[in-house]
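Heads up, one of the protein chains got dropped from this complex, but the rest are sitting where they should.
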Amino acid sequence: MNFYALFAQLLELIVALILAPMLTGWVNQCRAWMQNRSAPPLLQTYYTLSKLFHKDVLLAHNASTLFRAAPYIVFSCMALASAIVPTLSTELIFSPAADAIALVGLFALARIFISLAGMDVGTSFGSLGSRREMFIGFLAEPALLMVFFTASLISHSTSLATIVETLAHKEFAIYPSLAFSGIAFMMVSLAENARVPIDNPTTHLELTMIHEAMILEYSGRHLALIEWASCLKLFAYSCLGIALFFPFGVAQAFDPIALTLASAILVAKLALGGFTLALIETLSAKMRVFRAPEFLGTAFLLAVLAMLVHLLLEAGR
Amino acid sequence: MNLSILHAVPLAGQVINLCAAIMLLLGFAMLAQRRILTLINLFMMQGAVLAVSTAIVALTTQQHHLLWSAGLTLILKVILLPYILHRLIRRLSVKWDIETLLNIPTTMLAGIALVVIAFNVAQPISQLSGTIMRATIGIALACVLLAFLMMITRSKAVPQVIAFLAMENGLFFAATSATYGMPMVVELGIALDVLVGMVIFGVFFFQIREQFDSLDIRHMERFKER
Amino acid sequence: MELALVLAVPFVASLLLAIVGHHHIADRLNIVSSLLTLLAAALLTIRVIGEGPMVLFQEQFFVDPLNVFLIALTALVGFTTSVFSRPYMRVEHHHGRLSVPRLRLYHSMFQMFMCTMLVALATNNLGILWVAMEAATLTTVLLVALYRTPASLEAAWKYFILCGVGIAQALFGTILIYFAAERVLGPLGGALLWTHLDVVKMSLEPTVLSLAFVFLIVGYGTKTGLVPLHNWLPDAHAEGPTPVSAVLSGLLLNVALYAVVRCKVLVDGALESHFAGNLMMGFGLLTVTVPAFYLSRQKDIKRLFGFSSIEHMGLITFAFGMGGPVASFAGLLHMTVHSLTKSAIFFAVGHASQMAGTQIIADIKGLLKRSPTIGWGLMLGSLAILGMPPFGVFTSEFMILTTAIKHYPWATPVLLTSLGVAFAAMFGKVQAMAFGDPTVQPLPHNPALLPVFVHLGLVLMLGLWIPPYLAEWYRQAARLIG
Partner (left out) sequence: MRDLSTINGLLAVATGWLIIGGLGILFPRRFTLISRVLFPLGAVLGLALACLALTGIAGEVQTIILPLGLPDLPFHLRLDGLSGFFLLLLGAASAGISTYAAGYFRKGGGTAPGLQCLLYHVFLASMAFVMLADDGYAFMVAWETMALTSFFLVTSEHRHAEIRRAGYLYLLVAHVGAVGILLSFGVMAGSAGDYTFDAMREFFHHGAWPTIAFLLAVFGFGAKAGVLPLHIWLPEAHPAAPSPVSAMMSGVMLKTAIYGLMRVTFDLLQAQLWWWGLILLLFGLASAIFGVIFSAIQTDMKRLLAYSSIENIGLILVGFGLAIIFKSFLLPHLAALALTATLYHCLNHAFFKSLLFLCTGSVLHATGERNLGKLGGLIHRMPWVTWLALAGVLASAGLPPLNGFVSEWLLLQSFLFTSGLPHGYLNMLLPVVAAALALIAALAGFAMVKFFGVVFLGQPREEKLAAAHDAGRLERLGLLWLAVGCVALGLLPNLVIMMLDPVTRLLVHSGLSAAASSHGWWLLAPISEDRASYSPAIFFGSIALFMPLVFWLVRRRYHGRMSRVPAWDCGFPLQTSRMQDTAEGFGQPIRRVFSPFFKRTREHPSAFDTQPRYLSIVEDPIWYWLYVPITRIVEFGTRLIAFLQEGRIAVYLLYSFATLIILLVLTRG
């Protein structure tokens, strides 16, 4: 069992590391299609990363050790996060190490380091980005936690593995609360991954950027790590969404066939998810920064509502 | 006071009751009086009545130390204090006490109310009294309260002091007539205190006049919280 | 013998000082005679503790644990005040506020005041008690008016008139007690002697005694500073020389309250009801509450502490009014600590106002910087008087409050609100004086700060540890009060 867990864990980590840039590429491709542009290749992100890794790092005079350490920390956090989320299997080495709350903590850790790095050089855009990032963060984080809470109330556990097992393998039941929290989760994911309508990952327009403003000073391998970490984050969030709301097909016990099947199903789900994301990004316009509280507040309220709905309607289950 | 009780009282007692009545009357008179000189004279008369009544008590009850008391009263309150007061008045040349803080009729009405209260308060005490007369303690109390009222209503220093001394008279009357007198030591002490107090008053008058150019105590309202 | 010394030393010293008071040794003579009084009082105390209560001089004087404790306290505070007054008066002289004849008057009257206090405490005769109280008024009137400024004259005049009138009521009360006692004891039975009265108090006529107590509490209560009879007190405290303020607060108020308490014992015996106690509690509560609200309006530092004295007298009165071993114990303890603390505060305040050249609070700043000892003396003294542990005032307040919670829970919110308001008002002012950048100047003569810290040290000790024999002594006295 331990061997299996180790194997599944490694597999999951490697799959995440490899697939994450592709997911980003896929989203970009879909979006380009929908916007009637000629699409970049699916593997474009890999090319970009590779190019960045080869380039020299240009470091601002004022940049400190923190600035240089942050990409590694953020990357490690995101790698760990994608390792924690049970995508292929629920039998993972890391699953007892961190539950849903710890996962939220992990995301927060990464966010704080990237924000601090943004403030480190001391430029106007850097601190602007950090401020906005933390601003979005403090609104999104509780909403995300509430989404998890609903799921944990259903499964009587905050352990992600247990949640997924409960939702995936118990007899079929309709949880109205999950509908609410699903929408909330989607809104949070958009915000957390710097997507339209909260942020636009493709813009460098001064007044609107959030995530890009923070990492403006990064270059070379540092930037590569951060971009990769962003991809991992998107990947982790997508997997989380899949695990919480469409968990069917996750492998439970040691079973190479199930694992293979799970991988295939996962790729399919991710493709669909990426397409949906591109669709949303195409259909909506970017909001003003101060509309963000309304957007995320709605997400938070929906998540809380989900929990109350659960307590009202599903308390017996 | 009803008649049957009066009949039961011997002559000395009747005289003391009379003195008591005069004391009260003089108390009212002082309350109503505006002129300082007359006030001093009234005070002197009150002292004399006090001395007489003390002497009668001394004679009838064979308490000879009360005779000393009577003598002391006579010297102090009939001779010495009025003399000092007269001299003060002349030296300070204040003859009139024109304003009272409350007009005279109102003061009189208040005085009557006070007498009612005093008698009412003293009633249980009078009923216990084993001494010759029973009403004196009530009257003494009334005198004290009337003097108190007078202190409140006078706005000049000298009448205030006279009122203060009148209050002492009332107390002394209570001490001697109602209770056969206090022990001698105490009476001497009281007398001494009154005398010393008077001297200090005298000193004060000059100081106050020097500092405030007037003996009107309404100048002395500097300390207040408003 | 010791008692004779206790009473005679200040009397003789007073006469002596009246003659040689202008001489430059007068201030030292003052200290020496106070010290002798203190020593005699100490001997007396030891004897009373050893041999129990004693009656002396044809029963006119007697000493029991209750008054010997106050005698010792009075002698102690008298001594420390005399120590303090030496540099204080030298500075006053230096500043030209007092002439030599005035100093003579001051020294003589100070000793005379001590004498009257001690007589009032030691006497067995309610009449002599009254005489002594009146004499104390007269001497302190002269002391309050020492500066002969319009302000001091006004204060002294008010003091004289109000206390004179008040004390006249007390005389009426005394007469009524005599009147009642004479029926039981007969004209020659010593109807004014407290020891005799105490024996027969059960058979005294209740109605008379209750009326007598009304007069007595209004009378002596005026001297104690009970609201609404207190109006002379802040003026007198503010305008007299500071040593006089110290002894007024530390001693005179205590002695007046002592007189009330002695009478209460008799009235309680006669009435077998809680009439006297209720009356005292009522006055006590009023006296705690009202001054608390005055405190925040004060601009004059000595007036501020005068109001504080009123408040504490209210607290003690309330404690004695409640009665019972704990409350009476607490009342006595509070008398002690209040005397010590308040006189210490006045010592510090005296020097502080001399340093600033004014008594206006707003003009005194930065004491800690210029003179740490005076600043800390004032600061710690004020905190102590406001009932901050570990000082002894807290101890007695704790006991008073706990008794109140137990027996009169309705009174506790009133007490606590007042104490809270007082704290807010007074502490803010004291802090402003002690802290900040200094406006004050150093003194031309070295201040005597030993008294301040001796007093505060004692108060601190009483807060943490009451020596067993002292506690036993308080207990005996509390038992006498009932």
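Points to keep in mind about this one:
Should a chain be cited, it is by its letter among A, B and C, assigned in written order, with residues numbered from 1 in that chain.
Everything below uses one rule, namely that a contact is a pair of C-beta atoms (placed from the backbone, for glycine too) under 8 Å apart; a residue touches a chain by one contact, two chains touch by 3 or more.
Computed from a predicted model, the values in this text were never measured in an experiment.
Judged over the whole assembly, touch between the missing chain and the shown ones holds for A, B, C. Contact with the chain not shown here comes from a single listed residue; of C:186, C:228 or C:457, that residue is C:228. From the options B:41, B:155 or B:214, the residue with contact to the unseen chain in the full assembly is B:155. Among A:33, A:53 or A:246, the one in contact with the hidden chain is A:53. By the touch rule set out above, subunit B reaches the unshown chain at residues 101, 114, 117, 120-121, 123-124, 145, 148-149, 151-155, 217-218, 220-226. Subunit A residues in contact with the hidden partner, per the touch definition given at the top, are 53-54, 56-62, 64-66, 72-73, 75-77, 79-80, 83, 94, 96-99, 101-102, 105-106, 108-109, 111-112, 115-116, 119-128, 130-132, 134-135, 137-139, 141-142, 145-146, 149, 152-153, 156-159, 162, 204, 206, 216-217, 219-221, 225, 290, 293, 300, 303-304, 307-308, 311, 315. Listed by residue number, the positions of subunit C touching the unshown chain are 157-158, 161-162, 165-166, 169, 210-211, 214-215, 217-218, 222, 228-229, 231-232, 234, 275, 279, 290, 293-294, 296-297, 326, 368-369, 383, 386, 388-390, 394-395, 398-399, 401-403, 405-406, 412, 416, 419-421, 423-424, 427-428, 431-432, 434-437, 463-466, 468, 471, 475.
Assume only the chains that are shown with their structure count from here on.
With centres computed from Cα atoms alone, the innermost chain of the structure is C.
Centre-to-centre separation between subunit A and subunit C, using Cα means, comes to 78 Å.
A straight line joining the Cα centres of subunit A and subunit B is 101 Å long. Those residues of subunit B whose C-beta lies close enough to touch subunit C in the complex are 63, 121, 124-125, 128-130, 137, 141, 144, 148, 151, 157, 160, 164, 167-168, 171, 174-175, 178-180, 182-183, 185-186, 189-190, 192-193, 196-197, 200-201, 204, 207-208, 211-212, 217, 220, 222-223, 225.
Note for the complex: subunit C touches subunit B at residues 60, 125, 127-128, 130-131, 134-135, 138, 141-142, 145, 148-151, 153-158, 160-161, 164-165, 168-169, 171-172, 175-176, 178-180, 182-183, 187, 192, 205, 207-208, 211, 234-235, 238, 294, 297, 303.
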